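A protein chain is absent from this complex, but the other protein chains hold their places.
Right after this comes chain A.
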């Protein structure tokens, strides 16, 4: 368990945290499904304003992360809380981090979305297309790492 946590942290540092200075975004976060059940929680973040993300469990089909997990597709939020599907309260990570713009991609493990990689901005600046490309590539790198680790453990 301890080793897995360390391995995950090093993956996050290598593929996500190191990217952060290159991005023009204010926040990045990585949510992953827990080993012991269906819960998906925010494990790692950078540029966070508080520690709320650590206590948030992503609800299946709710908010940006929940929708990315349930659909397995990327999602963009523009000018939150305007132009969203459902109520603003269904977007906890946007509220917790005061984000106005966000882009999230799924992390597929064994062909199933088991995690979310999200970047966001607090100002009136939409997430840059270049940043979207960077995190999509990083998500694929994470998928490969998680996928190969799963094959090894099987």
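By our rule, a residue touches a chain if its C-beta (ideal position, glycine included) is under 8 Å from a C-beta of that chain, and two chains touch if they have at least 3 such contacts; residues count from 1.
In this section, contacts and distances are computed from a predicted model.
J.: Which protein name, taken from UniProt, belongs to the chain you can't see among "ATP synthase subunit b", "ABC transmembrane type-1 domain-containing protein", "Oxygen sensor histidine kinase NreB" or "FAD-binding protein"?
T.: "Oxygen sensor histidine kinase NreB"
J.: Any idea which of A:22, A:55 or A:73 touches the chain not displayed?
T.: A:55
J.: What residues on chain A make contact with the chain left out of this view?
T.: So the residues of chain A touching the unseen chain are 37-39, 50-57, 59-62, 88-89, 92, 95-96, 98, 110-112.
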